[in-house]
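Chains shown are a subset, placed as in the full complex.
Per-chain residue numbering starts at 1, and chain names A and B are given in the order in which the chains are listed.
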């Protein structure tokens, strides 16, 4: 039952066609999601400018193309994550306005004009740092996600703690950021060092980069959870999308 | 907002004091749990004969006494779990109709007559097996829980797989059970053996009994999850209460 349904009941009550107690009964068992909740949900995406997000991993090529096409009809921006290059190609053939970010494995569909709007963004920015070049796919997933949602994003890559000067070189930009995403594999020490330098929130993303006892990113994850720096929160291993999304919520 | 609130709105609509659109707005944002949902929830306990359950571990003695007393006013049976002996004593002083099951660390509050009714139960029964004497507290927690909820319960303890004849001795009773709870620590093999003997559902409960590489019940838990017998589902380590509760739902 949606708004029209409720309105009908109310009008019957008004006209005396429906006793108050019967109306009460109908409304008490009213599944609240029928109160337009779902639609509200759909509207929220459009209203807030958040893109709809499609997680393509585990979906067939056909499903991915279909879903992106359908969403692109309704939204200014559609974001598809974990998109393999061949799938990206297929989507780009079917849908206009696609940009594929191959390192980030992200495909963004923008309505005409959206992209220019994004490029012109000024002011508060999300900054994405990563420790090594191998962390790039995760860092870029975070960066492009935040950009697609509407945040201005700055990047500083390959600034791992074993060569502290590379990080300190970026201090000015880092300290002016509104929120930081810090991506690191191996020992995952970068968020602790960065967290001690800034007073803005730091979102730490462990990556599965490493070998031996890194256990697929577990070492970095545990390190980040146990950081001695205050102001650091942690995402799942390799979850660049989640970090970019969270960062945009903070940056808004 | 509760039923009276909704009724008020409806009556205002009926009387023309509230335009339909304004009423619609109020009702659309109406928190559905204010539609008597909570009360329904409270009623369900009484209606179905389920006791209310109080988890006492981590609560102060005063809190435990207070909560049990309050619930005992409204319910035919109240069940308190993980009750230390001294807390049980304090509750028994404050509330009439208490029975304390010290091995199970359970306290049951029955209205007059309830206990006799339970004792007279016939027919379908839950059967609780345990592998060793050290598993008794968990087994009894399961058994008393199911009894308190209204199931007839049979017990066969110390029937571990290393002496198979002890188990086979009980075969007749086991095969006639409606649902089985099988409690075991150490290598947790009993549910697999029992699961292969019966055609009723088996609820496996690993216990933290064991030493060395039992890792607090992890060995038994993994064994039970990996059982080669069909018809076995698993509870958390030492979760006798959960097993008894689940078994009663099946046995009902």
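Throughout what follows, a contact is a pair of C-beta atoms (placed from the backbone, for glycine too) under 8 Å apart; a residue touches a chain by one contact, two chains touch by 3 or more.
Nothing here was measured: the structure is a model prediction, and the numbers come from that model.
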Identical protein chains in the complete assembly, only 2 of which are shown: 8
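Rule of thumb we're sticking to: only the chains that are shown with their structure count from here on.
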Averaged-CA centre spacing for the pair chain B and chain A, given as whole angstrom: 41
Residue numbers on chain B that touch chain A, as the complex places them: 3, 6-7, 10-11, 13-14, 16, 20-21, 23-24, 27-28, 30, 32, 35-36
